[in-house]
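Apart from one protein chain that is not included, each protein chain of the complex appears where it belongs.
And now, subunit A:
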């Protein structure tokens, strides 16, 4: 059906008619005329627009986004769903953030650590999937982050965002959540959802390395550079036991495409939260390149879950906690507004 449409029933599409099945085409000669085969090319939104209209559309989209996000913060909006208290063992939502870069930090005793800056840009809850709809065991929330232009999104995707009343997002992720932590679709999520001192897991697509050999991909040792090696320095060597299995087992480590897969870094401490610009300072390194979109959630590690006592549940609402400082710091972190460290 879709192929026929692409093949060039542009006239029919413009009329808003339904897609024609081959049988129907044979029956109606008028519709056959419309089924002219044109070039198989995808068009882009500005192809047939004048320059003024292009700029107008872009500005219009930006304005619409601002209005949509503002309407979510309007006090006259619909009531959020009733809040429930945090209990031991309840799981709450995570966020979608953008990796900005890395910076050094120092503790009060003078030790140096490195942190990654993650900015939460336009994170909204898109959809709520209750237990029965999702998998029968846990409820789930679909969260989207980082606004993106609507011109390169399909109609089905746009419908999902329209139902939530939110601009289209670059990344949509599912967070498995306990029943008492569901949030109304359309609620904005902020960086203050996480507090300094707690631990998080960050999932992102690692940097793609392309087709890589066995030494880089799997860490094989290779062969010596000299002492008579003929044309064999980075090869895998033997591929299995020998005559008994007389085969190579499935899953044998071999060269192939490396990177561009989802990797999770567990147990990363949150050192600092900037509530004004929605930036999280997370310990160590995080998979992904700069400006990539990541998924951040509370740790799954059992030894680190004890630090999560009385978090903002189900999420941080700006109206409820108005008097939050611009910067929240961990207790051990050296803040640059203090005088220099003196060791005793």
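Simple rule for what comes next: a residue touches a chain if its C-beta (ideal position, glycine included) is under 8 Å from a C-beta of that chain, and two chains touch if they have at least 3 such contacts; residues count from 1.
Keep in mind that, in the parts below, contacts and distances are computed from a predicted model.
Asker: The hidden chain: which UniProt name fits, "Large ribosomal subunit protein bL19m", "Guanine nucleotide-binding protein G(I)/G(S)/G(T) subunit beta-3-like", "Origin recognition complex subunit 3" or "NSE3 protein"?
Answerer: Record says "Large ribosomal subunit protein bL19m".
Asker: Looking at A:96, A:117 or A:160, which residue reaches the missing chain?
Answerer: A:117
Asker: In terms of residues, what is the contact footprint of the unshown chain on subunit A?
Answerer: On the side of subunit A, residues 100-101, 103-104, 106, 110, 112, 117, 119, 274, 277, 279, 290-291, 334-344 touch the unshown chain.
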